[in-house]
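I have placed the structure first, in the form of structure tokens, so that the comments after it can refer back to it.
Just one protein chain is left out here, and the rest sit where they should.
Naming follows writing order (A, B and C), and every chain is counted from residue 1.
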Amino acid sequence: MRTSLRRRVHEIVEVGRPGDGASRLFDTALVVLIFLNVVALILETERALYLKAPLLFDVFEASSVMVFTVEYAFRLWSCVEDPRFAHPVWGRLRFALSPMAFVDLVAILPFYLIFLGLDLRFARSFRLLRLFRVAKLGRYVVALSSIHRAIASRREELVITILVIALLLVGAAALMYFVEREAQPDAFSSIPAAMWWAVATLTTVGYGDVYPITALGRLLGAIIAILGVGLFALPAGIISSAFLDEVQRRRDEAACPERCPHCGERLDRPPDAP
Amino acid sequence: MRTSLRRRVHEIVEVGRPGDGASRLFDTALVVLIFLNVVALILETERALYLKAPLLFDVFEASSVMVFTVEYAFRLWSCVEDPRFAHPVWGRLRFALSPMAFVDLVAILPFYLIFLGLDLRFARSFRLLRLFRVAKLGRYVVALSSIHRAIASRREELVITILVIALLLVGAAALMYFVEREAQPDAFSSIPAAMWWAVATLTTVGYGDVYPITALGRLLGAIIAILGVGLFALPAGIISSAFLDEVQRRRDEAACPERCPHCGERLDRPPDAP
Amino acid sequence: MRTSLRRRVHEIVEVGRPGDGASRLFDTALVVLIFLNVVALILETERALYLKAPLLFDVFEASSVMVFTVEYAFRLWSCVEDPRFAHPVWGRLRFALSPMAFVDLVAILPFYLIFLGLDLRFARSFRLLRLFRVAKLGRYVVALSSIHRAIASRREELVITILVIALLLVGAAALMYFVEREAQPDAFSSIPAAMWWAVATLTTVGYGDVYPITALGRLLGAIIAILGVGLFALPAGIISSAFLDEVQRRRDEAACPERCPHCGERLDRPPDAP
Partner (left out) sequence: MRTSLRRRVHEIVEVGRPGDGASRLFDTALVVLIFLNVVALILETERALYLKAPLLFDVFEASSVMVFTVEYAFRLWSCVEDPRFAHPVWGRLRFALSPMAFVDLVAILPFYLIFLGLDLRFARSFRLLRLFRVAKLGRYVVALSSIHRAIASRREELVITILVIALLLVGAAALMYFVEREAQPDAFSSIPAAMWWAVATLTTVGYGDVYPITALGRLLGAIIAILGVGLFALPAGIISSAFLDEVQRRRDEAACPERCPHCGERLDRPPDAP
């Protein structure tokens, strides 16, 4: 009897199959809770807001951690239902070291570590680690895997482009350092400092905290900006197009899958084929 | 006799069919009047300009409202010609609650509400509501429906992209808050404050009111800018491409419509088909 | 005999056909002269540079105008060789009113008008009119006609997009004026003033002279920036893609022209067709 309860728990804590109401409800509740946690954390950093209702924030935090702890415990207990983690001890250990389980652990650990008498300043930074809880969403969000696959499919272009960008960045910064360092010894004190100008210019952000003031520096800056701006837009452009291709591919697949979603047979083969 | 007059009024106030001169003239006049109203409103906020000819602005406003009021009255009176709003009372009520009729009402209401003795400061904000008159154009501008349909056709990509952008925004802001808050306790006082930096940077607007000043903050800012800039361009890029597709589709349709614009029959079916 | 000399002059001053050495040389010399004129004019505005060699600049200007005057005279004299301007008086008059001949006149007129005793300050602005000489290049530069045709081919998209942009601009400026005018009565003193912020933000230029400072203004600004940035990139994007299509089309045509470049017959018709 206990085994079948464990199996049911396993089904519920895992991403629910269509039709399994309880499991889907659990997923939705968890996603909402994670979302609220992130919002609370963001608002909490606004000191004035936190001080208006510190108890509310603290109680919400404590109960969230409790829920996540119970969730983690249930996952650890029921994971042996998965053939990959079947062994009661080693299977559970290997499960605990899997990326998503690790994320679950990191999401609750900071709360407990605070009891270990850390000095206050360190603790405050530690609280920020709770933002990591957003990674728990990874289990549910297919979009992230789309982005991941999109990046993987264009690895070659991305490596080349980033190499070219690095060369351009170093070259632009070195030239500008050479030309402007005497007129602005503070802003262009070194090549790394000049790189800050180069990034702000080539991404077209242009904060305006650093810019060339000599005639030669402005001429150089203008040429670098006109020719370089597009190259810096390349990596993002490549990822974007790959991402849109990926969404399209997934949509095409949904319209006409390669395999039957019911029996798993390939649709492009006659039933008699081996 | 009265019914046929009402039918004619209905034809005139509705968007004119090609060939109906009076109705088309009415449409053009109304579009021009709305356009002039918006221009007047924009210029009116320039105090010095308004004070040069306050009477001109006020008289134009009053007469415009009169025209729009008469237009609204005519629409309400003649709407029963439309089978959807045939009932003299309930039909007219349902018409008055339809989006476009509601817009027509909101466009004139602020003018009359000013007589109800509101205090002056509130009234001034109220005047801005007149900008809503631009929405009256919605009846005539097909472009807006193109944009609307373009957004609807890419809902999936947009939702995913906005989710990714939100994650990137929170992540970038949290990291920067963590790194810069000690060096700049004012600009990076909280994650929401750091988000203002993140938006200005990732959209490449870069006002220059907030930027990292520590070495680590600049390194982080540079990496975030290079990798993130393109992702923020994604939603707009998706809407743009969808919008251009939509214009193309409408042009193709105009060149070879799916249905006969006269009888409404499908052109790809033989006349005898059911 | 005089007629054939006039014909030769006409051939030379018009854009040269391939193989006509003298005419091509004339074209090249003129393009170089125009280019030098523009460079001289740009440098001349740099007061320190001009004062180093005022005579050089003035002599170059005077001789350029002399050359352009002779060129204009030759064009006017020989234009009757063109069947369109055959009449000695009316033909020449109509030629003088054609766009390119008008440009030629405007390019030399400012120089002569300076003798008519204008006050000095007006004269200085007048000198800038000489920049108009760059328009003389229009005769030779095919690229400009490509751009022109590219814009014409996408007129519909451009009109719609610019309408949408105008609406977005007015909407963003009105909202921001409403939200920020109390916190920043100078920067957001009216809707037209707020439009300056809107343009700087939506084109992502972001000078940093105006930006929202209230929490609500920043939230609004962030949303406007994220959603609107791409729409402002649309008109330029449409022109760009049309321009690249145009270049491609011209290249395809060069590879396989529709008509024989020698006899002018259509290539896709058999020789016997009517």
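Before moving on, here are some points about what is shown:
Note that a residue touches a chain if its C-beta (ideal position, glycine included) is under 8 Å from a C-beta of that chain, and two chains touch if they have at least 3 such contacts.
Since the model is a prediction, treat every value here as computed from it, not as a measurement.
Considering the complete complex, the chain that is not shown touches A, B, C.
In the complete assembly, the contact with the undisplayed chain comes from C:L131, out of C:I12, C:A96, C:I114 or C:L131. Contact with the chain that does not appear here is found for just one residue of A:L43, A:I151 or A:V229, A:V229. From the options C:L105, C:V199 or C:I213, the residue with contact to the chain not on display is C:V199. The omitted chain makes contact with chain A at the following residues, 156-157, 160, 163-164, 167, 170-171, 173-174, 177-178, 189-193, 200-201, 204-208, 211, 215, 218, 221-222, 225-231, 233-234, 237-238.
One chain is missing from the display, and on chain C it is touched by residues 38, 41-43, 45-47, 125, 128, 131, 134, 141, 143-144, 146-147, 165, 192, 195-196, 199-200, 203-209, 232-233, 235-237, 239-240, 243-244, 247, 251. Although one chain is not drawn, its touching partners on chain B can still be listed: residues 204-208.
To be clear about the criterion, only the chains that are shown with their structure count from here on.
Checking A-B or A-C against B-C, more than half of the residue-numbered contact pairs recur only at A-B. Each of residues 204, 206-208 in chain A touches at least two other chains.
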